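Note that one protein chain is taken out, while the other chains of the complex remain in position.
A and B label the chains in the order they appear, each numbered from 1.
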Amino acid sequence: MTTAHSISVNINGKTYSRDVEARMTLADFLRHEIGLTGTHLGCEHGVCGACTVLIDGRSARSCLTFAVQMNGRSLTTVEGLSVAGGLNPLQQAFQEHHGLQCGFCTSGILMSLTELLSDNPDPTEHDVREILTGHLCRCTGYAGPVRAALATAEQLKSIK
Amino acid sequence: MGSKNFGARVTRFEDVALVSGQGQYVDDIRIAGTLHAAFLRSPHGHARIKSIDTSAAQRCKGVHAVLTAADLPERMRKQRMPLLLPNATMATLRTQHSLAVDEVCYVGQALAIVVADSRYLAEDTLAAIEVDYEVLGAVSDVRAALADGAPRAHADLDSNVVSQFVMNYGDVDAAFASAPHVFREELWQHRGGGMAMETRGVLAQANVTTDSLTLWSSTQTPHIARRMLAEVLDVDLESIRIIAPDVGGGFGPKAIFYPEDAVVAHAARALGRPVKFIEDRREHFLCATQERDQYWNVEIAVDDDGNILGVRGDMLHDTGAFVPWGIIMPYIAGATMPGPYVVPAYHLACTVAFTNKVATTPVRGAGRPQAVFAMERLMDRVAHELKLDPADLRRRNYIRPEQMPYSVGLIFRDGKPLIYDSGDYPRGHDAALKLAGYADFPARQAAAKADGRFIGIGVASYVEGTGLGPFEGVTVRILPDGRVRVTSGATSQGQGTRTTLAQIVADRVGCRIEDVVVTIGDTAGIANGVGAFASRLAVNAGSSASIAGDHVRASILKMASRALGLPESEIDLEDGKAIGRGGNRPTVSFGELSRAAQGMPGFSMDADHPVGLEHTAYFTPAQASYCSGTHVVEVEVDVGTGAIKILNYSVAHDCGNVINPLIVDGQVQGGVAHGIGNALLEWMQYDENAQPLTTTFADYLLPMATDVPICAIAHVETPSPLNPIGVKGAGEGGTIPAAAAIIAAAENALSSFGVRFTETPLMPDRIVQALQRAGAYGEHVA
Partner (left out) sequence: MKPAPFDYHAPTSLDEAVALMSTLDNAKVIAGGQSLVAMMNFRYAMPDHLIDLGNIAGLSGLHFEAQTLRIGAMTRQRELEFSVPLANKVPLLKAALAHVGHRQTRNRGTLGGSLAHADPAAELPTACLALDAEIEIAGANGTRIVPMREFSAGFMTTALGYDEILLAVHLRPWANGHGYSFQEYARRHGDFAVAGAAVLLDANNDGVIERAAVALCGVTDRPVRRDEAEAVLVGRQLDDGAIARAASLAGDVEATADIHADATYRRHLARVLTTRALHEASSRMRTKKREIA
């Protein structure tokens, strides 16, 4: 039962080929096999959202996915958000609006908001809060992340 | 001297790494050769361990060690965890062994550790350990713990009572005897857990050559942990270094020293390999400490105008199976109850009893939410019975600002007389009411009623002792390159301690905030430390930073005066440079002065020349400093389902001088979210055998983004005279009165039905039950 499966997966634009045990979760694969520790584990049962990444552009909980299922897929993690080594507008807005405190849930939230802003460039506060219900934050009371998301949407609209 | 950073909305420099996924939490730290631990945990609330057989487990794949208590060194096996806060009233000082020896007293108590090549393999191995238990009677409900013939939470103890103590002052019997009105309430309160998003974790690495030990731990208190670990392992304190890296939330439970950390450290030493233990969420529900049930039976005596004459009653506190932090929480609760009001006489008898659950230790609020709930429910009862407006009733009973400092008459948890140092409760009260549009609420309520909607408003006020001692030191050191290094025993689990300290120091020494480098949470960084809990760091570390910064400033000026040939009064410190006024503005940089303060090898320095450009200060507060505030909450109750929706949340918050409004507002908002959880969602349930029933995030409910509105926040700043920067703590005020205000609002929304609520959390089915009893549901259900 420890048959290794060969997978080839694109993560943040770079292709990785690895052998993985079937039961290795995608979260553990990213963190320990690839060394991308920005994706965090808060519950391992699909509620807290800290492990959220994008699979082919779609938000997914990496604690509920096996690495072996990702063969041929294209993933984006929080490490893939930075632009030219600096913070992208959403990340900057999180700093500006105190969208994080301990930072543990933040990576996952950034991925979900990235998907939201891509699908819906003009979200309402309700839209943002609805997306945030896929995440638990114990520090901010959600005000900072909401403000940061709405501010980013405004900023991105004004750029266009 | 500038204060351009103190009080400014400075964004946090911690954030750059964190939003980029470059944070370093314990599980992110990778050392080659690390092994991974899992613990075998008791499935029973109370049982005797008859035997443990690890022979099959030791043969499992990838296993390096399987240890039980029997495998530990004798002294470590027999020693219980050091008790941090003993109290004379405690009948028993029972704390845990590192690994259970012959009895387990809560579901989740650890009996064995498996160390393997991976966490996956370690978990596989747990199933191979054979334990023969003799299940014993377990105590679950703390009220049952006091009954005659109740099972003993610990088989060898005669009683489940840990402590009985009284907090009192004044002649409460006389007050009640002559009072025109006496009202009584019986209240059940439950708090639940801190539930940080990052669970506990520790990575231990032993260095055999130097016989030393380094631990990275998701702890709020590395220096305390170091002392505890040294004692448990019986090693030299100086041989241990504990580092709290990035920590994903604390809220209290991570201030405790857990036995697992000692076992992991021991395993690292025994195996000569680094060992990492990352608690999973299920373990966190079982083993991370919590606050839980208190039963309050209290009454209030008032005159015809609602002026308080006295408060008395009793309180029963469930302390779980062990008392690592003594009886701090019920003590704090008892001392907090009089609150912002003039209470001429007070008597609260507290009983603390064991149950077979994980230990109860402080969670954000630390006993104060319960005290405030009790007091505020009594006040609302008075308002209801005497037909007074609840806000007016409070206002007429507040201690007035001119009465500060105000001696309550009790001894507080800091060991000092409970004296409120500063505060303006009426001003906070008025500010909150104004934010909330309280005066217009009756019209809003009537309009909603006409629409078939039930909305209500609730008010709650509190006083909170913060900035508890004994100290938190800070070293400020000018580095040879001119940057300013700040080191402290302070820690951060999200409260922005680094940025806050940088703000203070930059102002004091006269450098750019970008040039301040802050190191916290490392026992190697400073000799003495305490850590984060009880909203104490702004006061303690902030004051130490201010004092150390002033000393360094004085040294810089002295050296610059000599270097520039100018009197100190003609030198400004700005952006890391000492600049003379007038003329060609001669300048010397802090870096140059730092290098000069090293002297030259072999040469004598002048007698009073500073050695190294640095200072370490340990501010020691004389007593706690007292925050206060008022919350006003507007809710809507769905009479059909019992669901409560929070419409508006207004806070007036006095934490003295505000160092960083961005951070303080974040603490208030985050604290309120915990309070909403306490009021409406969070209930750690156990069955009658002390089996936990809520062990996942699907069963134990934390507030989501759709449950927590953005709070309107007004700051009232009454600086504390007890520290040089006039600050008070800000971490818990958002939580403390929240449940009281929310429950009051729900009751107000349903006032036409005459239902009253005396519990928290208040679940929707209880609301429906109450409405059913009140005959609210006719033939046609809404």
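In this section, a contact is a pair of C-beta atoms (placed from the backbone, for glycine too) under 8 Å apart; a residue touches a chain by one contact, two chains touch by 3 or more.
Quantities reported herein were computed from a predicted structural model and do not represent experimental measurements.
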item	value
Partner chains on view for the chain not depicted	A, B
Residue of B:168, B:694 or B:751 touching the missing chain in the full complex	B:694
Residue ranges of subunit A at the interface with the undisplayed chain	1-3, 5, 21-23, 25, 28, 44-46, 49, 52, 55, 58-61, 63-66, 68-69, 112, 115-116, 130-131, 133-134
Footprint left on subunit B by the chain that the document does not show	119-120, 123-124, 280-282, 640-643, 681, 685, 693-694, 696, 698-699, 701, 703-704, 706-707, 764-765, 768-769, 772, 777, 779-782
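FYI, only the chains that are shown with their structure count from here on.
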item	value
Centre-to-centre distance between subunit B and subunit A (centres being mean Cα positions), rounded to whole Å	29
Touching residues on subunit A, where the partner in the complex is subunit B	21, 23-24, 31-32, 35-45, 47-48, 50, 77-79, 81-82, 87, 91, 94-96, 98, 100-107, 110, 128-130, 132-133, 135-147
Sites on subunit B touched by subunit A in the complex	11-12, 14-16, 18-25, 27-28, 30, 120, 194-199, 246-249, 251, 280-281, 493-496, 662-663, 665-666, 669-674, 696-698, 702-706, 708, 710-711, 734
